[in-house]
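The structure that follows is given in the form of structure tokens.
All protein chains of the complex are present and in place, except for one that has been dropped.
By letter and in written order, the chains are A and B; residue numbering begins at 1 in each of them.
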Amino acid sequence: MITFENVSKSYKGLNVLKNINVTIAKEEIVAIIGPSGCGKSTFLKCINGLVPVNKGKIFVDQIDVTAKDVDLNKIRSEVGIVFQQFNLFPHLTVMENVTLAPIKVRKMKENESKIQALHLLEKVGLLDKIDKYPEQLSGGQAQRVAIARSLAMQPKIMLFDEPTSALDPQMTQEVLDTIKTLAKEGMTMVVVTHEMNFARELANRVIFLSRGQIIEEGSSDKIFDNPQSNITREFLKSAFKKELV
Amino acid sequence: MYNFDTSVILESIPFLIEGMKITLFISVISSICAFLIGLIIVFFRTMGSKPLKFIAVSYVEIIRNTPLLIQLYFIYKSLPAIGLMLPPIGCGILALSVYTGAFISEVLRAGINSVASEQYQASISLGLSKFQTFRLVIFPQAIRIIIPPLGSQFINAIKNSSLVSFISVTDLFYRVYKGAVDDFRFFEFFITGALIYMVLTGTVALLTNIFENQFKIQGRTAKA
Partner (left out) sequence: MHWTDIAENYDFLMKGLFITLKLAMVSVSGSLIIGIILGVLRYSKLFLLSWFAVAYIESVRSIPLILFIVFIHFGALPYLTGEPSSFFVSACVAFIIFTSAYIAEIIRSGLNSVEKGHIDAAKSLGLNRMQRLTYIILPLAVSRMTPALVSQFISLIKDTSLASTIGLIELTRSGEIIYERTYHETEILIFIAFVYFVICFGLSKLSALWETKPYMCTEHREPVGANQ
């Protein structure tokens, strides 16, 4: 579904990603973990072409995202992304946020897209907020609307960029529950997260990134119970300590 | 094609320079007075009693919402009626100070308001006095935000000072216009005049930039 071939990315002389090779299969749920500033977000944003790479190729559903003549808008409409800061459109209501892209990009009929939006908002538990503006929502609610907005495009892949790191614990749980429901439905997902317990419970596979390189990858049990590298061990130790507090 | 005659300009350079000096004199003096007026108005608005606040707000609204030219004519024509005789250049400086002062007070107010009230609470909680809070906490943060708009108020004062030529002050614009009419050389004189104004305002903009960098807070991106 997603393949990285020798991908490198540098930004202002800093190597954010160094020679990344990885393949993510259909219906796989991959968690990306690692210290802050290790290139996790960049990794994710390369997949839908929000961040252009310097070297290497990325294939999404057999289409080369890094090719010059690629129709990025088409790929992006197949790949949903949920941002750390939600990025809901502040001038549109919840309903309009969810229906804008289906109507304009997918050319869906307005009624159809509204019915779909109602289903999705019901799924994330926000049917009562359809006429509210993003500013009138709590962080957790906003993030769930953002998830519904992405799902409205019926994507083949969902990307999550630290979806809960701007939220307090209670709201985090709401959002994590929503993501778990999606996982059960067989969506292909790549999740960048700080929530170790969540990563462990949810992911089929965990990739540990540090300083732009993949240090270790494997099943979540393998990474969490039996990490091979010292860097991974150190990171997990401090990460779990934080979560206990 | 228009026959551009540089010799008329070269001949008139001393004449124009003399006007430029008057323009600069009026703008500098007015800007200084305007800054003082702005400070007083802000003080009235933030700490003054109710009637003082009302006076300050009325002043700012009336001045900002009427044309400078009318204010200038008013000072020039009506002050003598109440026995206050000022030379034209004095009227010009007075009008420009009053006008620019209202705008500067708004700049200062925005700067002070831009410093979050948490900062105020934090420094009061540390036991700093009101004055210390202003001097050590509010002012250093506000100045960074105030400098660029203050610079543009000074630039506006330079441009606005051109109106004093309508009350018979022989400033730069007056001389540009007179030269153009006398020699019937509009293009030459206006382009030269425009260039001189550009140099004056450009210099102020440059100085503002330099000055602003002096007050940059390390590690923070300037964003007003």
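Keep in mind that, in the parts below, a residue touches a chain if its C-beta (ideal position, glycine included) is under 8 Å from a C-beta of that chain, and two chains touch if they have at least 3 such contacts.
Predicted, not measured: the structure shown is a model, and the values here were computed from it.
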Requested in this report: Quick one: jot down which shown chains the absent chain touches.
Outcome: A, B
Report summary line: In the whole complex, of A:Q62, A:Q170 or A:N230, the residue touching the missing chain would be A:Q170
Report summary line: Touch with the missing chain holds, among A:I2, A:V94, A:A117 or A:M153, for A:M153
Query raised in the report: Among A:K104, A:K180 or A:R233, which residue is in touch with the absent chain?
Result: A:K104
Report task. For chain A, enumerate the residues touching the unshown chain of the complex. Result -> 45, 48, 50, 72-74, 76-81, 83, 85, 87-91, 100-101, 104-105, 133-142, 146, 149-150, 153, 166-168, 170-171
Query - chain B, residues in touch with the chain not shown (by the definition above) - result: 2, 61-62, 64-71, 73-74, 77-78, 81, 155, 159-160, 162-163, 165-166, 173, 176-177, 180-181, 186-187, 190, 193-194, 197-198, 201-202, 205
